[in-house]
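One chain of protein is taken out of this complex; the other chains stay put.
Letters A, B and C mark the chains as written, and numbering starts fresh at 1 in each.
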Amino acid sequence: MEVVFLLWAQIRIAAGRDRIRMTVPAGATVSSAVDRLYAEHPSLERFRTTVRVAVGNEYATPDRILEPDEEISLIPPVQGG
Amino acid sequence: MEVVFLLWAQIRIAAGRDRIRMTVPAGATVSSAVDRLYAEHPSLERFRTTVRVAVGNEYATPDRILEPDEEISLIPPVQGG
Amino acid sequence: MEEAAATIRVEVREGALSIEPVRLEEPGRDGAAVVFHGIVRGQENGARIEAIEYECHVAMARVQLERIARRIARAHALSELVVLHRIGVVPVGETSLYLCAVSPHRPSAFAAAQELIEELKRDVPIWKHARGAHGIRER
Partner (left out) sequence: MEEAAATIRVEVREGALSIEPVRLEEPGRDGAAVVFHGIVRGQENGARIEAIEYECHVAMARVQLERIARRIARAHALSELVVLHRIGVVPVGETSLYLCAVSPHRPSAFAAAQELIEELKRDVPIWKHARGAHGIRER
């Protein structure tokens, strides 16, 4: 199935684009999809320790099971206010 | 010499007036004047432990020397805001 | 610029407060404005009231409040500090205390506002008298 990574702020800038579509096995977890993203895009690996992951509009745990076409956001440290 | 006590809030209400003129010896301190006030007006004595004393626009220490016609305020716990 | 003295406005008087929208004197310098309204509530010690009458040693209150404001503005490196205290009769629902602290930084604006209120409530000679529905009051 396909999922979509949404890239934000410095990750978006580093990647040069704001989304990456990716194919993952049905029933994939957040952590397996994220691992695959970093494997396919090693230049983004350096953000791994600082980003939080959201699915749709909610922060997600690594074991969260993904549905087809869900949007996975990589959230670097936020700076609102 | 004469000094003036200004009475505020519950002290003013208890005394039924907002000022009391009093004669004190030249060179009298705040504490000696206040002692004399309570001696002459024993019904006000009960406020002694809760009031703070000001001379003019400033809180005053007990050993502050009074000048003629200075205004001594008995300040019950304040409630602004 | 942060070393310059703050602009301070302190008022203690009767009648509705002259509250203006927050306007920065020097745009670019300040990152935070904290505003507080202290408002007369409709209850005092469990009884319904219509207004509070604030009694005040006006001359002393101005001196004390001005000094508190100056000390706090300096301690927290504020840019601007406005403190307005209404006295006399203040109806329920109206503002008795207005405060605005402007600062380059958020934590100092919040700390200054809260400290100022604490010190005002400790040292500024103002007293409350509840006014009930029938104008009954204690003096």
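One rule holds in what follows: contacts are C-beta pairs under 8 Å (C-beta built on N, C-alpha and C of every residue); 3 or more make two chains touch, one makes a residue touch a chain.
All figures in this text were calculated on a predicted structure; none of them were measured in a lab.
The chain not shown here is in contact, across the full complex, with A, C.
Of the options C:Arg9, C:Arg29 or C:Arg67, the residue whose C-beta touches the omitted chain is C:Arg29.
As for the chain not pictured, it touches subunit A at residues 6, 8-10, 12-13, 54, 56-59, 73, 75-76, 78-81. Take subunit C: the residues that touch the chain left off the picture are 19, 21-22, 24, 27-43, 92-93, 104, 106, 109-110, 113-114, 117.
Going forward, only the chains that are shown with their structure count from here on.
Chain centres here are Cα averages; for subunit A and subunit B they lie 73 Å apart.
Averaging Cα coordinates per chain places subunit A and subunit C 49 Å apart. Under the contact definition stated at the top, not a single residue of subunit C touches 2 or more other chains. In subunit A, no residue touches at least two other chains.
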